[in-house]
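Heads up, one of the protein chains got dropped from this complex, but the rest are sitting where they should.
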Amino acid sequence: MTKTINLTLKVWRQNGPKNKGRFDTYHAENISTDMSFLEMLDVVNDQLTIDGKEPIAFDHDCREGICGQCGCVVNGRPHGAEKGTTLCQLHMRHFDNGDTIAIEPFRAMAFNVIKDLAVDRSALDKIIQAGGYVSVNTGGAQDANAILVPQEVADLAMDAAQCIGCGACVASCPNASAMLFTSAKVSQLALLPQGKPEAAKRAINMVRTMDELGFGNCSNERECEAECPKEISITNIARLNREYFKAGFFS
Amino acid sequence: MALDAKIPGGPIAEKWDRHRFELKLVNPANKRKFNVIVVGTGLAGGSASATLAELGYNVKTFCIQDSPRRAHSIAAQGGINAAKNYPNDGDSIWRLFYDTVKGGDFRAREANVYRLAQVSNDIIDQCVAQGIPFARDYGGLLDNRSFGGAQVSRTFYARGQTGQQLLLGAYSALMRQVAAGKVQMFPRREMLDVVLVDGHAKGIVVRNMINGAVERHAADAVVLCTGGYGNVFFLSTNAMASNVTAAFRAYKKGAFFANPCFTQIHPTCIPVHGTFQSKLTLMSESLRNDGRVWVPKNPGDKRTPEQIPEADRDYYLENKYPSFGNLVPRDVASRNAKEQCDMGKGVGETGQAVYLDFADAIHRDGRDVIAKKYGNLFQMYEKITADDPYQTPMMIYPAIHYTMGGLWVDYNLMSNVPGLFVLGEANFSDHGANRLGASALMQGLADGYFVLPYTIGGYLAGTAKADVTTGHKAFDESEKQVTGRIDRLMSIDGKRTVDDFHKTLGRIMWEYCGMARNNEGLGMARGMIQELRAEFWENVRVPGNAADFNQSLERAGRVADFLEFGELMIVDALARQESCGGHFNERFETEEHEALRDDDNFCHAAAWEHSGDGREPEFHKEPLVFENVKLTQRSYK
Partner (left out) sequence: MNWITSTLGSSIGKKLLMAITGFSFCGFLAAHLAGNLTIYGGKDAFNGYAEHLHALGPLLTVAELVLLSFFLVHVITGLILYLQNLKARPVRYAVNKTAGGRTFGSATMPYTGALLLAFIVFHLLNFSFVDKTNTTIFNIVSSAFSSPVYVVIYILAMVVAAVHVSHGFWSTFQTVGANHPKYMPLIQTVGIAFAVVVGIGFGFLPIYIFLLA
């Protein structure tokens, strides 16, 4: 049932990457429980604008949990406390009247704050640039059905391929490691016949790039898996490890 | 002036081959001397950038999002069509071509559509080679499903995330070229103007969305892949940043805008439930393969769906269209939903919804089978509505989803401005007045992977190379204009927020230029938009700084363009005194309440030319000639 609630927000405000940040307190009143978290922020921002203040900057685009552009840390949890949910899909019915909500940006050395809750996640693109592809030029591909892929393999690859590149794994990892993200792409391509020829090079280059970008080291804390909005499993990290050792020691 | 679409001669099946042969080629060694700007990284822009770079061109690619992987294409759920005929159910290039022309209510250009059907198969091959995990059957072959009004199973899919997987494929190809140094990627940039030198597109002016800097980029050609303008309605299934700005700026520089009033309403979206709502969520229409659409037989029946016995339910699509049933094309399904709700049979709190019921399918196939097909969609529905579709029927209502209109392009996908190419949803070419399901992804990738890479060569090889730098005075002028507009927006300091204006505009458009239109309403809406626009420029409040990350300013620029563009849509809708596909003028309907075309007077694409602010746009006509498909009244009975 739809009802309305009042909330106190403690929001991280930071003017730019080099500025110092601080928490500001806002009151969000008459918030319908049917709203998404971002719609709640819209309402707060409208009020801030009318009051002559600067609205809170936060990234978002699709608002349906697939583009991976949204995300901040809500009461200590990236994308909030609901399992398998992006921030844009988090609805206010999961909060109670009178709650205080702390909202912070994703924090990692590899993710600079751009403004308030918006961070720079281009490091994730750089990891993909290091090898997250199959090297085929357009044209000249063989008939699609000439490559057989067993259904289970296609399913496993798809499980990994669902990653939306949101960076919540990094944000939730106590070590700010990007292993889940990296492993999802390595896994997808290592599983499929199309990705096999470059598997070794890919694993080594992507891991090396990930390390160079200043992400932390994975120590199997499993927070990423628990927090990932697409519920990507750490079996992918195990597969990445395998691929990496295979490549490092035997290729 | 009649527009020349430069359709090659010869039988339709040979046009593209012949054209490719006749196009001039750029010598491989010379390709690296050409710079190409691609704006947009959706399926169209991503695939075009990667392919151009593979060919050897120097590419600069721009997008609004923080990463090219997040373009709006990512949200497409259902699938992508191809004429592979893998299921052996009688599909062919010809049938895909025919279905698309007919589905578009005979307002698309035959030659383009045929080419689209031809290259559709190459797309699937290419995507599989990239490692896209399409659904497979037990034997390991690709699986197909029937989709959105097609009577053959020609849709390839990757769970409910086909757009995501296809986009990530194009993105990975793009990233490969970035790593190779052939593509320079500029994310978080918004294109605010096209720069013309001697009538040719030679560059763009963009705003760096992080620090507000206005930047200039020059090139030998500009390719716009900036998506659709559905957000003119405020509430739509489009991503929040989808806009008309890039296309509209090009329009203001002389590119013709074709068929702006052709917008598509998608029948299966989660209904609107509050004024705070920021967007609408689509439920893939693949759901209509197994879900049955119904409303209570009696208007005002307030019982819960479980309490309504079979006898009191009206499965109106199945009853009205026995052979297509729940799978009628989108425009038909949408209009029927509206009709039922207008009769007072709508359900839910607002009465603006119909049921989509899976009880029979679950009963027939078992919950597991249904969960495997639609699990993620059901989950998404439950997240948003807190209702469980396994237990109770979904509630759905039509919403704005896609825009068939766009910048006018010829057979080479070049606009009337030489050197300015337009791909994907941003152009107008392939879907006529209504797009069939799973064919936008096909078109985006066809344009980017397999059409533009050839046709742009024809332009570049056939035009004297003129090296233009960003120091050219055309850039000075353009930048001045762009900064002037930004400064003006910042200085108004009024009382209403940008979103407030956007919502008002959206309501006007939905009410008067939405699912059904009439001349009186359109006329009224035009006045309302003019007033709203005038108020906007006096009363909008854009907080913050121009030289900063400023999301209100970004939105203000887009809404300002929507406020002008909305009027253009209305002008176009008023000019088209017929009904066809997504454009339904209540004056023109058959006895069965279907769109009634007027082929004698309106079998054309309407292309509008900007003739100065405050002036009526100038009308140009591209007559559509149907040599291969006979014009018929669509019927899905």
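The chains carry the letters A and B, assigned in the order they are written, with residues numbered from 1 in each.
Everything below uses one rule, namely that contacts are C-beta pairs under 8 Å (C-beta built on N, C-alpha and C of every residue); 3 or more make two chains touch, one makes a residue touch a chain.
Everything numeric here is computed off the predicted structure, so don't read it as measured data.
Contacts of the undisplayed chain with the visible chains, over the whole complex, involve A.
The chain not shown here is touched by just one of A:D46, A:D99, A:E198 or A:E225, and that residue is A:E225.
When you scan A:A160, A:M210 or A:I232 for touch with the missing chain, the hit is A:M210. Contact with the chain that does not appear here is found for just one residue of A:I5, A:M92 or A:A108, A:A108.
Summarising the interface, chain A meets the missing chain with residues 12, 21, 23, 73, 75-77, 81, 102, 104, 107-110, 172, 174-177, 179, 204, 207-208, 210-211, 214-227, 234-235, 237-245, 248-249.
In this text, only the chains that are shown with their structure count from here on.
If you average the Cα atoms of chain A and of chain B, the two centres end up 27 Å apart. The part of chain A that touches chain B in the complex is made up of residues 2, 15-16, 32, 34-36, 38-39, 42-43, 46, 48-50, 52-55, 57, 59-69, 82, 84-85, 89, 91, 93, 114-115, 118, 120-122, 124-125, 128-130, 132-139, 141-145, 147-151, 154, 157-158, 161-162, 164-165, 188-189, 192, 194-195. Within the complex, the chain B residues that touch chain A are 47, 50-51, 54, 65-70, 72, 74-75, 84, 86, 122, 124-142, 158-159, 161, 164-165, 168, 171-173, 175-176, 178-179, 185, 187, 210, 239-241, 273-274, 276-279, 281-282, 379-380, 383-384, 386, 449-450, 453, 495, 497, 499-500, 541, 543-544, 548-549, 551-552.
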